[in-house]
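Let me begin by handing over the structure; questions about it come next.
Only one protein chain is missing from this complex, and each of the others stays in its spot.
For clarity, chains are labelled A, B and C in written order, and residue numbers in each chain start from 1.
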Amino acid sequence: MIVVDTGNHIAALAAKMAKPHVIAAYPITPQTTVVERLAQYVESGELNSEFIRVESEHSAMTACIGAAAVGARTFTATSSHGLLLMHEMLHWAALARLPIVMVNVNRAIGPGWNIWSDLNDSMAQRDTGWIQFYASSNQEIFDNVIQAYKIGEDERIRLPVMICYDGFILSHTSMPVEVPKQEEIDDFLNEYKSTWQLDINNPITHGNIVPPEPYLEIRYSMEKAMKEAKKVIEEVGEEFGRKFGREYRLVEEYRCDDADYVIVTMSALAAEAKIAVDRLRDKGNRIGLIKLRTYRPFPHEYLKYDKMIVIDRAFSPGLGGIIYSEMEMDGKEVYGFIAGLGGVDINYKDIEKMYEYAKKGKDGWYGIEVK
Amino acid sequence: MIEKTAISIPTEGAMGKTGTWRVFKPILNKEKCVRCWRCWVFCPDLAISRGDYPVIDYEYCKGCGICANECPTNAIKMEREEK
Amino acid sequence: MLKEIIFYGRGGQGAVTAANLLASAALKSGNRGVQAFPFFGAERRGAPVKAFARISNEEIFLRSQIKEPDIVVVLDTGIMDVIDVTAGLKKDGIILLNSYKKPVDFSFPYKVATVDATSIALKNDIRVGGIPVVNTPMVGALVRILNGVKLEALKEAIRERFGKIAEKNERAVEEAYNKVIL
Partner (left out) sequence: MAIKDLPTEEYILKGHAGCPGCPVTIALRIALKALGRKTILVIPASCSAVIQSLHPKTSFNVPTLNIAFEASAAAASGIASALKMLGKEDIIPVVWAGDGGSYDIGLQALSGALERGTNFIYVCYNNQMYSNTGIQRSGATPYGAWTTTTWSGKKEMEKNLAEIVMAHHIPYIATATIAYPEDLYKKMKKAREMKGPRYIEILCPCPPGWRFDMSKTVEMSRLAVQTGAWILYEIINGKIEFTADSKRLLEGKERKPLEEWLKMQGRFRHLKEEDIQKIKESIDKKWEFFKQMNLRQKL
C-alpha cells in the first residue's frame, strides 16, 4: 500500500508497526507530530503499547532504559535540544547494551532559537555508542526504523539505534511511501528477546561499580559490536531487499563507476546531490555520489575514491566539517564544504557550484568563505 | 551469550570477609540476653542471626557496636581485638 | 635515589593522609621530588584502601601506580587475609606492620618492622567516629625506618595540616618513632 504522508507521521507509523511495548517521549519542534501521532495510535487502541508522557527528554530515554531492562521493546523520538538533554542517557543505553530505537529529527542548536535542519545535534552524539542512520526520503525513514529493530536487537550487536532525518525538509514534507502489510513486518522482525534482563528469578544487579580492567573490556565489547554491525546492517539490508524490494547497504553508491570526482554526503542533501550529479554528468563531467546511510559505524571502506567532495551540514568548531574530518585522506584529494547550517536552503545548483569550486582546488564554508 | 555489560551476580562476601575490618569485637553474654532481637534487627551487616540466642557471625561483623549500644540489658560488650 | 612506598589500610584509618604527610615531611627534609596519591576505589569506612608515596632527590615524572615498592606499610594486618601486601615488594624491601607482635612473629621472606599503632592511637585519643586513626603513628614509625626524612619535619607537617589536634598526633608520632621494633 502506498501512503502519502509527512516524514514524522511515517516514522510514527513505522514505530507502530514494530509494536514496541513501551513508548516514552516528550514533544519538541520539529519532532512533535511523531509523539502526537503515537499518542493517537495508543489511545485509539490501534497500538497496544504503554505510552509514557514523560516530563523531559532525559526521562524519555531513562524510561526506555528502564523498560528495556525488564525485557520490553521500546521507542522514542526527539530533536535538537531534546537530544542534547538525553546525552548522558544515550551513553547509558549503549553501555547497558539495550537496543532502544529512537528517531531524531535533525534541528539546529541554540542560542538563538533555530528550528531548521542542521545535523549537529545527532552528530555530536557520535561517541555514545549508538548506531546512527541518516535518511534522505520518507521511504527511507520507514525502512530504517523497521530495520533498526532487527539490527539493534541482533544478538551480535545489542546496541541502540538512532534514525535521523532533516527537520521540516523531511519531517513535515509529504511523500509517497510504500508500506508493507503488518504480517510482513511481523514476519521480518523477530519477537523481541533480550539477552539480559532484571528478573526476580535471577536477581542480577546491573551497573554497580566496575573496576578499571573489566570496564576496559566492556568498552572493547562495544567496539566489537560496532564493527560487527557493519556486517549485520548489510545482511539485514539485503534481507529487507529480498522481502520488500528495496535493498540497503552502509552507503548508497550513485554513478560512481568511472567517476573522477565523488560527492560524499548524507541526509536530505544526498537526495538533492543526485540531481546535481545527473546534471553534471549530462554536461560531460564524470562525477558520482556516495550517500552515507550510516554515520556510526562509519563506512570507511566505501570512501576509497581518489577525489572526493564532502558536504557537511554540521561542523566541529576548531576542526571543521565532521564527515570531512573523519575521512581517511592518505593519497587522496578531498575537498570539504560546510553548508546549509541552521536550515540555509541548499539546492542542486549549490552542489554543482561546490563541484566547480573543488575542481579549482577551493573548499570551505559555502556561502561565506567560498562564494 | 550475554554481551559485556555491567552485570553482577549476587554473592555472599562480595567485598570479602568483612569481619577483618573490625577493631572492636562484640561478645555476647547469654546470661544477660533477654532475646529481644534488637541486636539482630539493627545489624547493618547481617552478622547476627536468630538461634536460641543471637549468633554472631565474626566472619562478616564489621564491629560497629550498634548491637552493644542498643542492647537493653548490656548483654553485648565490645572488646578490643588484638591483631 | 627513588624510594617507593605503598600504604595498605582501611577507609577511615587515614592511609591517604599518611602518604601526604610523608611526602610533605620528605620535602621539608630536603628531597626535591615527592609525590603522594591514593588509589581511588569505592572508599568506605573499613573497606581496604591503598595509597602511594614517592620520595626522590629529583623531580618525579612517574604518574603510574607503584608496582614494585621499597616499603609497604600495613595499617591493619587484617587486610593481609585478602590482599598480598608483599606483591611486587623489592627483595631488600621492608614491611612495616601495625601490630602488637614482634617482627619475629611474622614469617615473611622480607625485613619486618612492627609498631602497635592502634594502642598508641587509642592512648592519645586519636579517633574518628569510634575508629582509631592510626595514620600518624604509622608515619612516625616509617620515618624511623626511612633514610632522609626527619622526625622534626614530620611534626612540622602535622602542625601545618592538623591545627588543634596536631599536638596529640605529634605525641603519637614521637611515641611510634621510639617504639617501632626493627
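Operating definition for what follows: contacts are C-beta pairs under 8 Å (C-beta built on N, C-alpha and C of every residue); 3 or more make two chains touch, one makes a residue touch a chain.
Everything numeric in this text was worked out from a predicted model, so none of it was measured.
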Touch criterion as defined above, residue of A:3, A:210, A:275 or A:327 at the omitted chain: A:210
Where the missing chain touches subunit C, by residue: 11-12, 42, 44-47, 128-131
Given the full complex, what residues of subunit B touch the hidden partner chain? 6-18, 21-22, 35-38, 40-47, 50, 57, 59-60, 62-66, 68-70, 78
What is the set of subunit A residues that contact the non-displayed chain in the whole complex? 21-22, 24, 48-50, 52-56, 58-60, 62-72, 74, 88-89, 92, 198-200, 202-211, 214
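Convention: only the chains that are shown with their structure count from here on.
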Between subunit A and subunit B, what distance separates the C-alpha centroids? Give it in angstrom. 54
For subunit A paired with subunit C, centre-to-centre distance based on mean C-alpha positions, whole Å: 55
So the centre of each chain is just the mean of its C-alpha atoms; given that, what is the distance between subunit B and subunit C in Å? 29
Residues within subunit B bordering two or more other chains: none
Subunit B residues touching subunit A in their complex are 1-10
Can you name the residues of subunit A that touch subunit B in the complex? 95-97, 155, 158, 195-196, 203-208, 210, 217-218, 220-222, 225
Residues of subunit B that touch subunit C when the two form their complex: 15-18, 20-24, 62, 64-65, 80, 82-83
